[in-house]
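Here is the structure we will look at.
All protein chains of the complex are present and in place, except for one that has been dropped.
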Amino acid sequence: MTTQAPRFWRSIPQRYNLSGTHCKRCDEYFFPPRNLCPNCRRGAHLEEYTFKGTGSVVTFTTIYNATEEFEKLTPYNLAIIQLDEGPKVTGQVVSCPGGIKIGMRVRPVFRILGKEGDRGIIYYGTKFAPLVEPSCEDEKR
Amino acid sequence: MRSVSIIGVGCTKFGERWDVSLRDMIAEAGVLAIDDAEISGEQIDALYVGNMSGGRFVEQEHIGALIADCAGLSRLHVPSTRVEAACASGGLALRQGILAVASGYSDIVIAAGVEKMTDVSSGTAADALAAAADREWECFFGATFPALYAMMARLHMRRYGTTHDQMAAVAVKNHHHACYNPIAQYQMEISIDDVNHSPMVADPLHILDCSPISDGAAAVVLAPTEMAKKLSESPIKVAASAQASDTLALHDRRDLTTLDATVHAGRAAFVQAGIEPRMVDVAEVHDCFTIAEILAIEDLGFVEKGQGGQATEEGLTALGSSLPVNTSGGLKACGHPVGATGIKQAYEIALQLRGEAGRRQVDEAEVGLAHNVGGSGGTALVHIFTR
Partner (left out) sequence: MAKGIVSYGVYIPRFRIRLEEIARVWGDGEEISEGLRVLEKSVPDLDEDTVTIAVEAARNAIDRCSADPKRIGAIYAGSESHPYAVKPTATIVGQAVCSSSSFTAADFEFACKAGTAALQACLGMVGSGLIDLGLAIGADVSQGAPGDMLEYTAAAGGAAYLIGSQDLAAEIEDTYSFTTDTPDFWRREGMPYPEHGGRFTGEPAYFKHVTGAARGLMKRLGTVPEDYDYAVFHQPNGKFPLRVSRMLGFSKKQIEPGLIVPLIGNTYSASCLIGLAATLDVARPDERIFVTSFGSGAGSDAFSIRVTDRIDEIRCGAPSVRDYIGGGEYLDYAMYARHKGKLRV
């Protein structure tokens, strides 16, 4: 059995909590984190930044034919999401029985991203789901 | 820098070639090209071969040495280099060959491309191809190539009103062209309805919006133009060779409905050749999916941004119109053995400019263009050829 544990482990902060970078000089946010700011390059002032995870669907597809690893999940939604801080990310959108739409607001959810078969490690991380406010809040308004 | 010309071309039949191996195909294409150029092995100074994923498809790396060996050139110790830029590996091999000749380091150079994709299951093939996307930040979340282009298509439809019928028109046209191409994988007509009713792969792309899994190899022989005039009766001049890069991941692009790498490589190529897009007589563009051809003809400047779908629907890119696109059948219908595709495009353009394209011949074709894309647009190559 082959495992890619080190490779997965290295990016756990990004997979679990959307940890990225922010360049204080040009005020651009990056996900995944960048070692070099493409605007300021060596003049950059990069700091760690954890994204809120909320954003909007820019474009999407529903995948019916997947690679071997994802065959058991079809059909599933994949989208490019623009995070509220600016950067765009690719991710699955779950829990939307009403369908997925361009412009739809989403929030992050914690899900299984993949497994190394029955014996290897389990890759956990972030997917997205439609943003819903707790009902309590509605009553208050 | 020296001017470079193509003095010989060769291409195997594309398709599911169950009975032949990667080694068999590259030898076949190489021999065809060398025969066409009427040169001998001793004259060859260098080999460049485009191959995306020998490691995944046939568990073979070190393709450079393998090719030299299969081509019978091992005892001549000809330097042989494998280059890789995903689906643009062939176009990149061509460019490396051109640069080697232009620089004066080499005189006669073979640029080839090969891919053997049908020895693995379709799931494994899809995964190998997905390696051309961003493995960590796209594929890890379940992205496939059709999915990435489907997301471009979705936004193009939303922004410009492009319809699925217009995308299907690309497939219908390219299948029609392929009927006239003896090496094409699918020499059969299809209808808009056929595309619309074929199984969904990644919404809105159906299976007939996608290029197939194919086996095949192609090769061209390059020489300095001065020498080419003596060696060949009909050399094809390389008027421009341009290459551009962009972010690996689609989501990082400036605009999700434009391949900036194509725009930049295209502009550079037109400047080098000293021509404008409207002067192109025949073009082979990278139609790995129907939407990709629509994006390509827009990004290369053949039509306005957003007009690609309508232009295709109106037949402006069909054989017999002012700019026939993908007379070979394109990746869609001629087939897409990824490493071979960029070389096959040059092969097709060379045949067109030599007037040897048979029933798909474009009348009085003098300027041809080949456009090859790697991944979802991380690499683009544009070559312009003249008679």
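Per-chain residue numbering starts at 1, and chain names A and B are given in the order in which the chains are listed.
Following the convention adopted for this analysis, a residue touches a chain if its C-beta (ideal position, glycine included) is under 8 Å from a C-beta of that chain, and two chains touch if they have at least 3 such contacts.
Everything numeric here is computed off the predicted structure, so don't read it as measured data.
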{"item": "Touch partners, limited to displayed chains, of the chain removed from view", "value": "A"}
{"item": "Positions on chain A contacted by the hidden chain, ascending", "value": "12-13, 16-17, 72-73, 94-95, 97, 109-113, 122, 124, 127, 134-137, 140"}
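Convention: only the chains that are shown with their structure count from here on.
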{"item": "For the chain A and chain B complex, residues of the former touching the latter", "value": "11, 32, 58-71, 73, 76, 78-80, 87-92, 102, 113-114, 123, 127"}
{"item": "Chain B residues touching chain A - in the complex, by the definition given at the top", "value": "121, 123-124, 126-127, 130, 134, 136-144, 146-147, 150-152, 154-155, 158, 199-205, 207, 249-252, 256"}
